[in-house]
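Since the structure comes first, as structure tokens, the remarks are kept for the end.
Shown here: the complex without one of its protein chains, the others still in place.
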Amino acid sequence: MLSDPQTTSKTGIQEGTRVILQKSEDYKSVIVKKDNVIRMGKVRFNLNGIIGKEFGTQLLIEDEKLVPIDKPTQDVQPMDVQACSSDRSNKDLTESDENQRIKQDEILKMKEAGISGEEIVDKLIENSQTFQNKTEFSQEKYIKKKKEKHVAVIRVLKPTTRLVFEMFYRNSPADIGYMRVDTFSQILAFANIIRGSHIGIIDTYKGLLVAAVLDQLGGTGAVVQMIPDNIFLKDCLKYYDLSEESLESHYHYGIEQLGTLESDYNKDDTMDQSNMATSTSSMKMDYETPCNLPTDDNQSANGTDTLKSESVESTESQPSKRKRKREEKKIKTPEELEADRQVRLKNSVKRKKAQKILLDKNLDALIISSKFHPTPLLMRMLEFINPSRPVVVYSQHIEPLLDCYMKLKGSGKGVNLHITETWYREYQVLPQRTHPVVRMSGTGGYLLTFTTITP
Amino acid sequence: MLSDPQTTSKTGIQEGTRVILQKSEDYKSVIVKKDNVIRMGKVRFNLNGIIGKEFGTQLLIEDEKLVPIDKPTQDVQPMDVQACSSDRSNKDLTESDENQRIKQDEILKMKEAGISGEEIVDKLIENSQTFQNKTEFSQEKYIKKKKEKHVAVIRVLKPTTRLVFEMFYRNSPADIGYMRVDTFSQILAFANIIRGSHIGIIDTYKGLLVAAVLDQLGGTGAVVQMIPDNIFLKDCLKYYDLSEESLESHYHYGIEQLGTLESDYNKDDTMDQSNMATSTSSMKMDYETPCNLPTDDNQSANGTDTLKSESVESTESQPSKRKRKREEKKIKTPEELEADRQVRLKNSVKRKKAQKILLDKNLDALIISSKFHPTPLLMRMLEFINPSRPVVVYSQHIEPLLDCYMKLKGSGKGVNLHITETWYREYQVLPQRTHPVVRMSGTGGYLLTFTTITP
Amino acid sequence: MSFSSYKPNIENGDVAILYFSPLNITQLKIRHGQTLQTSYGAVKHADLIGVKYGSKVNCPKGFFHILHPTSELWTQAVPHRTQILYSTDISMITFQLELTAGSVVIEAGTGSGSLSHALIRSVLPTGHLYTFEFHKERYEKAAKEFEDHGLTENVTITHRDVLNDGFQLEHVADAVFLDLPSPWSCIDSAKQALKLKGGRICSFSPCIEQVSQTCATLAEKGFQDIKTLECLLRKFHVKHTGMPKACLGELTEVEKAHQAKVEARKSQATSQESYEYVTAGPVHDMQGHTGFLTFASLYSH
Partner (left out) sequence: MSFSSYKPNIENGDVAILYFSPLNITQLKIRHGQTLQTSYGAVKHADLIGVKYGSKVNCPKGFFHILHPTSELWTQAVPHRTQILYSTDISMITFQLELTAGSVVIEAGTGSGSLSHALIRSVLPTGHLYTFEFHKERYEKAAKEFEDHGLTENVTITHRDVLNDGFQLEHVADAVFLDLPSPWSCIDSAKQALKLKGGRICSFSPCIEQVSQTCATLAEKGFQDIKTLECLLRKFHVKHTGMPKACLGELTEVEKAHQAKVEARKSQATSQESYEYVTAGPVHDMQGHTGFLTFASLYSH
């Protein structure tokens, strides 16, 4: 995934590296920075212990610090407390918290006294009045539960599409249109993302699909992100460690500007630039309410992205970020104005390339996943795609896809039309306690898929 | 289920008894009759061997006869041939039927020579060139497959709602609106069928729900079958062994006659009778195409029911059925005319009772499952039900229920409204080969359920 | 007797269902002189007596509907003493066990009595439920409930550990239901309890290993037609909703004056047209597993 080798070299993870912290089934994306204090669930800790470590390292949270673990332990897996019938066989247990002699304030005191989580769990077991009468399974469950609460272990992971998706899905599923991992992976597979191809995407759900496709393309080809109603979302890009080439292969174009596509393309650059600046500045940057994702990047705190740099990642990791931000409010220096001009120029070149792909009707795939009615978007965008190419439309509800399907069927512009949903289920696999997970997602959304044909 | 004890007495099953024959997962409903030849799948046999046996008896089909089995064997369970990965490990097997030295015509000759199915299977194993190289599981599968083909065992079962439903679902699911067993059982449970209560049912799917509810009521209370557009379906009744009391508690009334309910009820009987006769004779008896159910009852061959006897069962089991049928075409004798008059009289009394229940708005549950648009039927029928009673509407598609839901919600006539579907899955549970069954039903239909309230 | 037959009006001593919302359904034993505290304020039981079932009851700060109890509503309102069986599984169990008027059925364990009520309903008026619970407190509470609900004639509840001590019933039952941690150790006793002409059995187990062992034991003990299945309820949330229509920029296919174009863009960009539809979207958070249901037949033995 990562193309820069220094972060995986012998020296390990350095300051400025984007990592994902995993604590049980909780994920958080952060940029490693000395003395930066992070909160995950109920625990707080600084990131100093990560510096110099390899990806995949497990660390223990003790006294707000990350310390190495003596022996690697199996990650605490969340275990189903209710499902096993054996639980019901705890004949004479009455359901109550009164069975524990150590009270909550005593636990707090122990923690303050620096007693380790492992020791606290041991003490809790000793002082449980019911532990000895529990079945073997219940004992194990009890220990797991207590460990999850008191023994905080995190793992430092390299950001991948899988982990970023997992993080979004767990923390703010509404922000990604309740799209589930099975649906997401189906979209990516069906779109047939071959290196070097041009993928058209309409994505108003945090740009998660944009980021994933850019990652898949590995800096080749192009993602042409089509912007509906000036809503330009690419939130997700910053959670990746995408290479400069990948970020360079990200293009965007306003859907409402499709009408003037040819004239815009043929216009001279100076005109175009000023024009661009206008249309860019009028863009609403984030359509949805600020995303409540667990990140400690200050820049994401206001929930909006800025267009001025395509490479959010590198900007963010500057230690002078806060300072720069403060300066933005002041009048720009000549150097800053020159930098702005450079950015506009680069954008203009990229804009021409996007226009060319569209003018040539040279998209190789089309993915639509947005809060807008998909039928008009789909029918409009079909003008810009090659024949014999895959198209995927995602919708949280089936009804809009039905509308799409009927319109498309009538138009004769595609074959192999399917409306599908996938059914996704996770299992707890443990000796004598194997069963489907007790809570599941009732829906992961619906897909309309088809292949374009020659007109 | 059966209220008449003679069929389960020491003398066992007698001629005229309705039974269900089970052969693996194939079901067939027949009336036991000497020398009657039945076909199930590829085998034919007469029923003589059943007479005198107890319900639950297993019999072997040999030479078109049913013969007792020496030792009771575990029923041949259909086993999944494809699913187990072990199957793929048959390294050097090429898929072909050439591995069997005994050819099809030789098997036929053996059968003609009276060699038993068990012996044929043994010979097939001996002469398989690949059997010895197969994995243990594959060997077991091979034997099961061959046994299913050559060793035909049937079981004689007492008709129950479960078995009748299973038979319909396996053989003609379209006839019962693709309703699946989980959906069916949900309807029966939700309708809260307490003995003595009045259950209103609209059922154009073979009357399967009517039969099941009559069975549950056990001869108490009433089923008021509401007839839409003169489509009176009660096909399923004949597959049951319902008692006379149960059949007597079956009432019906035309929905389009609801407008004249009060005047019809207050009219004198003579008028009503002639009226009845007219309306009865104009009824379309079976709306759907003839049901392809495996039954050897000649009466069902034409796919229609007759109204003239409420007790189809007893009529059918007359040995003189064919003869009687021929006679029907002739001019009726005075005795027959008198019998007709008696039937009409009885129907008139029953009709009054149904009218009374409706006039008193005294239904205790309402079940709608038909090919008609449910919204108008539901809103109309709500006038005739008590408050605080369950209502269930079945539909193969969700859209009609959505329409119902919106209309109902607007009317404020119910609480606890839910649209649901159930997800049903069967498992193959075998040592080292446990997994969900490979084929499943994608849909069992949708339900709208709610509780009525006082206006 | 309101569980076994319908009555029009609420009487003193009745158990009624209070329906506040789909997720807030409770039960109430009506006792003259007592007062019910709800989040909408207090209601005197006396004011409920004589009221028609299905009526809307006004509280000081809101209202609820008072409903006639049914097994299904009871399941939604029952005080949970253990993890309970819900209506989806319950309906499958009563159906597959082929219960009907007069059937005799055995249940172990009673738990919160959620299934017990449905079993009793299915065998009324002449049938009987023998139910066993080894947890003392649950046993007592369930016994009290059967009494409150006027069901004592049709149910016998016993405080016993059937895994060790069996049912101690000989050839009386048409059906047996097991919800036990090791159902296989009870199958001999279940077989003895089933009528000589045979009957049906059901075992509920959350884990697949239990199912395997149960199926193996059932086959070994001569049970036939062994079938394991699972059913899950998927609820739909019905709503009228809409999606905005994005501006497509289709107006200006040919070149136009620059000024006019900018104007057009601005007005289009704020287009508020919308596509409206009624949807039945599946509810996101659903119960993904309750347990596996294994059914089997025993033929005359």
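As written, the chain order gives the labels A, B and C, with residue 1 at the start of each chain.
Going forward, a contact is a pair of C-beta atoms (placed from the backbone, for glycine too) under 8 Å apart; a residue touches a chain by one contact, two chains touch by 3 or more.
Predicted model only: the values in this text are computed from it and were never measured.
Enquirer: Among A:36, A:130 or A:160, which residue is in contact with the omitted chain in the full complex?
Expert: A:160
Enquirer: Looking at B:171, B:230 or B:348, which residue reaches the missing chain?
Expert: For the chain that is not drawn, the touching residue is B:230.
Enquirer: I need the residue numbers on chain B that touch the omitted chain, in ascending order.
Expert: Output for chain B: 82-89, 91-92, 94, 135, 173, 178, 228-230, 254-260, 263, 278-279, 282, 370-377, 380, 396-400, 403, 425-426, 431-443.
Enquirer: Give me the chain A residues in contact with the hidden chain, please.
Expert: Looking at chain A, the ones touching the missing chain are residues 1, 8, 54-58, 72, 74-75, 77, 155, 160-162, 181-182, 184-186, 188-190, 192-197, 215-220, 364, 386-390, 398, 401-402, 405-406, 409, 415-427, 429-431, 434, 446, 451-454.
Quick note on the criterion: only the chains that are shown with their structure count from here on.
Enquirer: Can you list the residues of chain C that touch 2 or more other chains?
Expert: Where chain C meets two or more other chains at a single residue, that happens at 208, 234-235, 278-279, 292.
Enquirer: Two or more other chains in contact with one residue: find those residues in chain B.
Expert: Answer for chain B, listing residues that touch two or more other chains: 423.
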